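Would you mind keeping the following structure in view while I ask a few things?
Only one protein chain is missing from this complex, and each of the others stays in its spot.
Note that the chains take the letters A, B and C in the order they are written out, and that residue 1 is the start of every chain.
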Amino acid sequence: MTLSVSEITDLIRQGVPLAGETGFFVEKVDAQGRVWCRQPYRENQLRPGGTLSGPSMMALADAAMYAAVLHRLGRVEMALTQNFHINFLSRPAPRDLLAAVDVIKMGRRNAVMEARLYSEGGEDPVAHATGTYSLPPA
Amino acid sequence: MTLSVSEITDLIRQGVPLAGETGFFVEKVDAQGRVWCRQPYRENQLRPGGTLSGPSMMALADAAMYAAVLHRLGRVEMALTQNFHINFLSRPAPRDLLAAVDVIKMGRRNAVMEARLYSEGGEDPVAHATGTYSLPPA
Amino acid sequence: MTLSVSEITDLIRQGVPLAGETGFFVEKVDAQGRVWCRQPYRENQLRPGGTLSGPSMMALADAAMYAAVLHRLGRVEMALTQNFHINFLSRPAPRDLLAAVDVIKMGRRNAVMEARLYSEGGEDPVAHATGTYSLPPA
Partner (left out) sequence: MTLSVSEITDLIRQGVPLAGETGFFVEKVDAQGRVWCRQPYRENQLRPGGTLSGPSMMALADAAMYAAVLHRLGRVEMALTQNFHINFLSRPAPRDLLAAVDVIKMGRRNAVMEARLYSEGGEDPVAHATGTYSLPPA
C-alpha cells in the first residue's frame, strides 16, 4: 500500500503545479525513514549575491514535508500547512538543493515535520525548517 | 531619496526572477507606513482543494518584506532572510493575494517585519508572517 | 458575561501557579481591544548583562495570550498552546515588562494571537511573539 517515490512525485506535481515547474522530485527514503527530495538548480532560483532565493528554499521544504506525509499515510487528500518556520543557516551555492525530512509527530489530527536542506555536495545544512500540517479525517 | 513603488518593484523583479514570474508588484505605502504588495492570481498557484499553495503565499510575504526594507533604506544591497515564520489562518480563494507589511524593528544589523496576507476583497487576514533580515553594512 | 480584568487575573493565577509567582496581572483592555498585561520586575528575572531572561519574557507573552482568549471567550476550559514563536528585538531594562495582545484569528478550533512586549516607559517593543492555541469544544 506504500506509495513509491515516483508515485509520490506524481501526486505532488499533479496537485501543486508550481512544484512541477521547479522540477521537484522525491529521490529516496533512507534507512532511518527520512524522505529525501531534490529541486534541480535553475537560474530563476537566484537572488542577488548569486545564491538561491528564500522562497525557492521554502518551496522545496514544504513540498518535501508533504511528500513525507504521503509516504506515511498513502494516497490521502492533501494535508494543509498550519504553520511553517525556517532558519536560514548559510548561502546555498547555485546547485541542486536537497531536503531530508524527519517526521517528529504523526498524530490523528496533525503531523509535525522537520526538514534539513543541503546544497548538492555540501555536508552542513543550509537551512532548517519545521512545519505542522492538519490531516484530513481518516 | 525614497524609492517609488515602481522603482522598488523593478529592483525586486530584477533581483529575484521568481518574483517577476509571479507578476508581483508593490502597490502603495499607506498612511500608517505599511507597504502593500500584490500577487496577481494565476492558476499555477493552486493546490488541491482549489486554494492557493503555501509556497505561493510564502513567496509573496518574503518579497513584500524585502520591499519594506527597500522602502525604508533605499537602494541597498539585498538583505538576507535569517528566519521566517508563517501561520496559515484560512484558505484563500483563487484570487489576487495582498500583503501589508509593518516594520517592527529596523536596527543597524537586522530588521524584523510582520506581514498580513489578505485575499482580494477579504477583510480577515488569511496568513500572518514574521521575518528577520540581516542588513548589509551601511 | 465578559470577565473583568481582575477575574481573568484570578483565573490565570489559580490555573498556572508559576504566573502567580511572577506577580503577573491583567491591566486593561484598550480601545482597540488589545489586552494589556504586566509582569512586575523581580531580581530573579535577570540574566547576565543585567537584562531580563528570555524565559521570563516568554512566560509573560504566553500568559497574556491566554488572558486574551479568556477575554474573548469567557470562562472556558484552558486552551492549549500548539506553537509559540518569539523574536527578541532589544535588551529590556530591569523594569516591569508589559505585553499587548492582538487576536489575529479566533476560530472554532483554534486562536492565533500576537503579543508585543514593552519595557516600562519604553516606546519600541523589546520582543514580538505569535502563538496558536487549540480551543476546547464549545
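Just a few scattered comments:
One rule holds for everything that comes next: contacts are C-beta pairs under 8 Å (C-beta built on N, C-alpha and C of every residue); 3 or more make two chains touch, one makes a residue touch a chain.
Note that this is a predicted model, so its numbers are computed, not measured.
Interchain touches from the omitted chain, evaluated on the whole complex, reach A, B, C. Only one residue from B:39, B:53 or B:82 touches the chain missing from this view: B:82.
Touch with the chain omitted from the figure is made, among C:3, C:58, C:99 or C:135, by C:58.
In the full complex, subunit A touches the hidden chain at residues 85, 87, 89-90, 104-105, 107, 112, 114, 116, 124-125, 128, 130, 132. Seen from subunit C, the chain kept out of the figure touches residues 15-19, 21, 43-49, 53-56, 58-59, 62-63, 77-78, 80-88, 91. Touching the omitted chain from subunit B are residues 82-83, 85, 132.
Criterion: only the chains that are shown with their structure count from here on.
Among the chains in view, B has its Cα centre nearest the centre of the complete protein Cα set. Counting every residue number used by either copy at the subunit B-subunit C contact, over half are found in both chains. Rotation relating subunit A to subunit C, from a C-alpha superposition: 180°, rounded in steps of 5. In terms of their C-alpha centroids, the spacing between subunit A and subunit B amounts to 22 Å. Averaged C-alpha coordinates put the centre of subunit A at 34 Å from the centre of subunit C.
Centre-to-centre separation of subunit B and subunit C, using mean CA positions: 28 Å. Under the contact definition stated at the top, the residues of subunit B that touch 2 or more other chains are 85, 87.
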